[in-house]
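Here's a structure for you.
The complex is shown incomplete by one protein chain, all other protein chains being positioned as in the whole.
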Amino acid sequence: MSSRDSYGRLGPLWTFLLRYGPPRWSEYVLQHWSGQRLVIAVPYLWLIIFFLIPFLIVLKISFAEFSPLGRPPYEPVFRWLEEGALQIKLLIGSYVYLFNEPLYVSAWIYSIKVAFFSTILCLMLGYPMAYAISRATPTYRNVFLLLIILPFWTSFLLRVYAWIGLLKTDGVINNVLQFFGIISEPLAMMNTSFAVYIGIVYSYLPFMILPLYSNLEKHDNTLLEAAQDLGAGPIKSFMRVTLPLSFPGIVAGSLLVFIPAVGEYVIPSLLGRTDQLMVAKLLSDEFFLNRDWPRASAVAIAMLLLLVVPIMIFQRFQNKELQAAKK
Amino acid sequence: MKTQGLFSKTMLGFGFFFLYVPILSMIFFSFNNSRLVTVWDAANSPTLKWYARLFDDGAILSAAWLSIQVAAMSATGAVILGTLSGLVLSRFGPFRGRAILQGLTTAPLVMPEVITGLSMLLLFVSLEQLFQYLFGWQFDRGVATITIAHITFTMAYVTVVVQSRLAGFDDSLEEAALDLGARPAKVFFRITVPLILPAILSGWLLAFTLSWDDLVVTQFVSGPGSNTLPMVIFSRVRLGVSPVVNALATIMVLIVALGVVLSAFLMRRQEQRRKREEQMAATG
Partner (left out) sequence: MQTAERRADKNKIKSEPWRDPHAEAYVRIENITKRFGDFVAVNNVSLKIFKGEIFCLLGGSGCGKSTLLRMMAGFENPSSGSIFLDGQDMAGVPPYERPVNMMFQSYALFPHMTVEKNIAFGLEQEKGLSRADIATRVTDILDIVKLDGFAARRPHQLSGGQRQRVALARALVKRPKLLLLDEPLGALDKKLREATQFELINIQEKLGVTFIVVTHDQEESMTLASRIGVMNRGEIVQIGTPTEIYEFPQNKFVADFIGSVNMFEGTMIEDLPDHVRIKSDELGGVIYVDHGISAAPGAIVYTAIRPEKINILRTPPADCTENCVKGVVKEIAYMGDVSIYLVKIDTGKIVRVTLQNAERQSDDERILWDETVWLTWHGSSPVVVTQ
């Protein structure tokens, strides 16, 4: 009987293992694992250890008590007492604070507002761009796509920095406008909501354009032609044919912008208001400045809960696109 | 159709203008002699002095070197894990926990970085405590933790790239290989991987860029003495503009532009050659 017969598909490898590895361990692995399971297990374990479990830890710490002088700065949630009993101390104080403290409440509202309107602006600019690219001839199309992707490959941080140079009081835009006499006093554009909107739209535009483009590109031109043949004008056929069909792309692109935008840190830090913060900055300050880990964790969990529904919607659309692409 | 075409074409033009003006202005002012980055000192400009300063700046150079190392390592790790999960999600049939794996691999795509950063830091702290308790080890956060964190969130992108490449991929090729006697592992390495190699490579580049560029997660999980380039840049630009940063930006844009143009050119040449060969076969 060959080793293959007695030990399944990876027979020879397992025979090798048997000779050199601890016998009982090999037997167990042989009986319960085949190569396929191993392939699934490797990324799975990694993600569970380094992605899932951290969230659980954050959850745990969000219920902990802040101890300013402690190292780490929180009281243990689970503690084994001498009698062999397990003491679990859960405080919801951090959460209560989040939803009561005016600083936080306004930050939540502000973050959602900024993310929402940035998404709309991104859509308003990105959709026509994606549309134009999908209608272009193949050579131009590739060039355009390349031009869209190129900024994406350069540093995000540096591109946001570039806007500082443009928006400052003595920045390029103010200089140009004053030079042409359009304004007499420089505009205060830095450290405003306006700057944040520009920053987010600027940075996330490729994320809006690419899903839209990939959807629009698949549209069958003959559908539009049929609509027009049946008497619908260009605007009407766009509204009744193209727009509805591009809906999945719109959803995917919008979520790809909205969800990270809610938790944006860099753009508000460099360009945003100092009197009204977004939640990411609050989290960072709680953590690094106040060293209040429980509260920072609570902010993270609250943010997660806020975004879990959009995230799930995004994943559903992501799946659908992949299924559609399958041949 | 005409008016509509005009509107979207105008927007396209405006969009490109919007996208490129900041980059071009940054490049432009990197040659400006004045410290006030945006006031053109016509008398003494253009100058390369900021570039010279850049190459003297030890903090930036060592941070850049660290960033390159971390990015290369995490891109490689991300590609290995991401390709495996992409393969599993598109080729393997249903198995228990498939939906969870799907969720875990795509969640990092949209997850705000502060959440990922915080959670990974807390994990490392817990691990530190655990290892200290169990083995008496003490380890500091640094290159290792940054790399692990980067791998975790960049592998999602690689998974998506590989998964979408495999989805559009005729699996009869893999079936044919199986039918001819090759075992699944062999089919993967000799048939699947060579054919999705472009996707794997672009996944590597994507993961490299994301890691190289990452700020928030890195800030959370780095340790004393491990400063990456984005961290150095960020601390500088919070205080205002800095012409050295402009110079750095210009160099980076140039490298990327060169890379993109080169790869596009190579791909076109290959495509043209292929078309020619196909035509010859059809007629000959």
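Going in written order, the chains are labelled A and B, and every chain counts its residues from 1.
What we mean here is this: a residue touches a chain if its C-beta (ideal position, glycine included) is under 8 Å from a C-beta of that chain, and two chains touch if they have at least 3 such contacts.
None of these values were measured; they are calculated from a predicted model.
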item	value
Chain not shown, its touching partners among those shown	B
Candidates B:G58, B:G136, B:G181 or B:G225 - the one touching the absent chain	B:G181
Listed residues B:V143, B:I191 or B:L205, member touching the removed chain	B:I191
Interface with the undisplayed chain - residues on chain B	170, 172-173, 175-183, 186, 191, 194-195, 274, 277-278, 280-282, 284
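Convention: only the chains that are shown with their structure count from here on.
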item	value
Residue ranges of chain B touching chain A (in the complex, touch as defined)	1-5, 7-9, 11-12, 14-16, 18-23, 25-26, 29, 36-39, 81-82, 84-85, 87-88, 90, 92, 95, 97, 101-115, 118-120, 122-123, 125-126, 148-149, 151-152, 155, 159-160, 163-164, 167-170, 183-185, 209, 212-213, 215-216, 220, 230, 233-234, 237-238, 240-241, 245-246, 248-249, 252-253, 256-257, 259-261, 264
Of chain A, residues touching chain B in the complex	9, 35-36, 39-40, 42-44, 46-48, 50-55, 57-58, 61, 72, 125-126, 128-129, 131-133, 135, 142, 144, 146-151, 153-159, 161-166, 168, 170-172, 175, 202, 205, 228, 234-235, 238, 255-256, 259-260, 262-266, 269-270, 280, 283-284, 287, 293, 296-297, 300, 303-304, 307, 310-311, 314-315, 318-319, 322-323, 325-327
